[in-house]
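Of the protein chains in this complex, one is absent; all others appear in place.
Coming up: chain A.
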Amino acid sequence: MDLDPEGIFRDDSDEDDDNLHEREANKEMVVYLIDASPKMFTPATTAQSDEKQETHFHTIVNCITQSLKTQIIGRSHDEVSICFFNTKEKKNLQDLAGVYVYNVTEREPLDRPDARLIKEFSCIEDSFMNNIGSRYGITSGSRENTLYNALWVAQALLRKGSVKTVVKRILIFTNEDDPFGGITGAAKTDMIRTTIQRAKDAQDLGLSIELLPLSRPDEDFNMSLFYADLIGLEGDDIVQYVPSAGDKLEDMTNQLRKRMMKKRKVKTLAFAITNDVCIEACSDYLSVLCSFTKCCCDLSINYLLLFVGAITWLDSISNLPLKAERSFICNDTGALLQNPQKRFQLYNDKVVKFSVRELSDVKRVASHHLRLLGFKPLDCLKDYHNLRPSTFIYPSDEQVFGSTRVFVALHSSMLRLGRFALAFYGTPTRPQLVALVAQEEVISSGGQNEPPGMHMIYLPYSDDVRYPEEVHLTSGDAPRGTDEQIKKASNLLRRTELKNFSVHDFANPALQKHYGILEALALGEDEMPDIKDETLPDEEGMARPGIVKAIEEFKASVFGENYDQEEAEAAASKAGASKKRKAITDAASQKSAAYDWADLADTGKLKEMTVMDLKSYLTAHGLPVSGKKEAIISRILTHLGK
């Protein structure tokens, strides 16, 4: 059983689920290898005369800057290094020609990204030609092989950290599909051989080499010329790699960004379709479907709610981090305890003790995998059947061969029949009923919008569902909108429609502001950034006459013609209530004025007065009137200054 004893005693806060949080061990180290040859600086789109031409180089710088920014928010432990090849200048530990490792002060070449790196890298284009320079690295006549050098430098940079705990990647950005096209003869075959050998060595060391090809306007990037061999692609795989035509640069940026993100597998789990001891009725189908009853899937998290606020405590004088120490103290004796191993719960006023082992037994209702229970029509999945972000499932043939085939078959049946699968997902912290909803692949010009697979949606149990709409019931029927009112509402809906709505358009204002401030402070800037809150409604748009008219009509039909007036009257009657309060205060102050309070206090006669009379003083002076008689007297004395 893969239970960690630590995990069992953790309180069930949101953080505890291993699904939702990637472990530190999943750290990633990336070297961005960017081709800086003059070809990268030629316009990337077919000439459209006067507009300013963007280059592939520019696209890449944008992509990497964006990715660094998201990385600092979401995965700040990952380390990156930025490295250009085909440069005039050279800067690398091996002192190889044509390779320039870009860096800023106070930072290792391969390190976590910081504010300065992002800031300076984002405007690198301005100074690139002067400081680093661009040239064709592999030319006939020279024995230089800049691509080979670049791979060597990248491999050396990635030397630190063990491949077991760290994912190491080299990402090559280029628009040159035939880097050795300029040379011929034995020199060419030799260079190709050594470069591919270099790449293979790196891959043997556990580094993954990925290519992000950019197609030029006049010709598509041809993988089979060289790069397919370099990264080890065969047959069908090459098709996958070819980017769509580069006529829309925006789409290309999108594709690059998506491809730069490494899919992180949370875990692979068995999806038990039925058990070995199978039901006769069912076995006929299964024997056709597969020779086994299990299918393996990879889970990945496509949605991770990000929150503001990783903090550490610092000493305000030295600004050095503080170390938090936890101590356990026995409530009865005051003795200091070592981490107590037992927990308890009062049951019928008796103490019930649990050991770690016992608790884990309770929580282990199920072993750690998915178990299919059956299928339901999609409309059984209600809008309120939700608890947390969904998880994505994609088949994996790594452990059980044939998983993909079963998965694909079920996937297409579910899509066609409009069903979702109900399954039981037995995590040790919270075994849960889940709905597996088949997702069809959605492709647009910007690449894949929705990948094919299944979404795992976490369903509530009956213990989790509440019925707030039934709390305030009146006898008699609840009023409903009439057809006329619904018609007016429909009109309103039509008027205020958001065209082409997509959640991708809304950035989290709290997060943007938070990191904007931090970035400014980290760089020592005085100016605080102004972040636009995209989630605010479009006031201007709402003020358009058509919309205003629709709103007015709806209002008149539902609330009646004089609603605003009625509201104003209601507000006025509230003011009436405050008048009433004022009257009470006036009466109290009159009553209170009848006494000489200072004298009463001095002679100690306050105790002889009634609470009602005493309270008149408090009301008149706007003091709280609560408490027992002694408390009231002492409050009066304090107020009198005695």
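Criterion: a residue touches a chain if its C-beta (ideal position, glycine included) is under 8 Å from a C-beta of that chain, and two chains touch if they have at least 3 such contacts; residues count from 1.
By our rule, contacts and distances are computed from a predicted model.
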I want to check something: the complex is missing a chain, and I'd like its UniProt protein name from "NADH-ubiquinone oxidoreductase chain 6", "26S proteasome non-ATPase regulatory subunit 1", "Ku domain-containing protein" or "Calcineurin B homologous protein 3".
"Ku domain-containing protein"
Which of A:140, A:224, A:448 or A:626 sits in contact with the chain that's absent?
A:448
Among A:178, A:533, A:569 or A:596, residue touching the chain not depicted:
A:533
Among A:141, A:185, A:468 or A:604, choose the residue that contacts the chain missing from this document, as touch is defined above.
A:468
Considering the whole complex, which of A:547, A:601, A:623 or A:640 touches the chain not shown?
A:547
